[in-house]
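Worksheet: one structure, shown below.
A protein chain is absent from this complex, but the other protein chains hold their places.
The block that comes next holds chain A.
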């Protein structure tokens, strides 16, 4: 069986019942603060992503609208206008709109009829957006790069119809992605937050660092997660091993969802996004630690306060046990322990009185014993004297008796000798008698 001193028991109890609510409060506060701050941040990131993606959507839709307007241009639709006239018209329109890098008119075999810049490499007939337009459906290309000079573009193809509504050609307008990035590049969240977009293959189609455009987003599971729903929150680790949080949103118009399916992400390092939560957390930890230390000190002091008078009592008891009845305890705790100390002092006082009385009784008794002893001594001496006298008298008588005894014994011995002679004489006479 372990023996635990009272002070430790008191400290443990204080710690136990003080620490338990402190720990519970600590974690509940952290959880609640983190939860509410996370929700607030998630909502703000998602809302912003939705807002920005709707602006991107507006820009993309305006590209559609502009190319559709272009396809309705009477000169472009005209069968009688020469290619030079058409080229002059598309160049004029290109300058007027200011968003097109190139406008190309393509025949139904995929051959370029006219182009404002001829910057396009590759066969038109194998481009999906051309095929869609040829089938009568306005279509937009994936983001792609053209060389000469190097540009990242989006191409929108729209059918050109004659007056009877028959498709006679396809017109394609190339839009520099810079126009789209104007919407996303201005987004700044805190110091490190930014906006970017990925397509369904997981390639960046908008990113503050241009060299990353069309590179694969190197975040595992990122595409699957962001394309699992149209809007939400994603947590990922970027290429610098930095934990990021992002609110994402996709287009709302069905046509754009089918053809582009981009996801706009407003991303921010978690360290920055939850800096406030971390400050709160740190403060709570400090409060907890201070509380813990305070609790420890209080427990120690209280333990001492309770145990110190008891220790005094123990020391005093030990003194009394050793016979030191003058021990007195001075305790002013104002509680039961003070009462106990007073009772103890009283008890000690009573014990002291009893002992004094006992000692006085002992002295009286000793004097009495001494007097009696003297009397007895004198009596003994007298008796000894009388005994001596009697002894002397008895010795005289004894001597007389001894003389008498010795006389008696002599006579007896003479008698025995005579009897023996008599028997011997009789014995010697017997045989003679028989003979006779």
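The rule we apply is simple: a contact is a pair of C-beta atoms (placed from the backbone, for glycine too) under 8 Å apart; a residue touches a chain by one contact, two chains touch by 3 or more; residues count from 1.
By definition in this document, contacts and distances are computed from a predicted model.
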Protein name, per the UniProt record, of whichever chain is missing from view ("Electron transfer flavoprotein subunit beta", "histidine kinase", "Spermidine/putrescine ABC transporter substrate-binding protein" or "NitT/TauT family transport system permease protein"):
"Spermidine/putrescine ABC transporter substrate-binding protein"
For the chain that's not shown, point to the residue among A:41, A:86, A:134 or A:203 touching it.
A:203
Of A:43, A:65, A:111 or A:399, which sits in contact with the chain we cannot see?
A:111
Residue touching the undisplayed chain, where the options are A:19, A:99 or A:167
A:19
Hidden partner chain, touching residue among A:147, A:358 or A:371:
A:147
For chain A, enumerate the residues touching the unshown chain of the complex.
1-2, 4, 9, 12, 15-16, 19-20, 23, 26-27, 30-31, 34, 111-112, 115, 117-129, 141-142, 144-150, 201, 203, 213-216, 220-221, 235, 237, 243
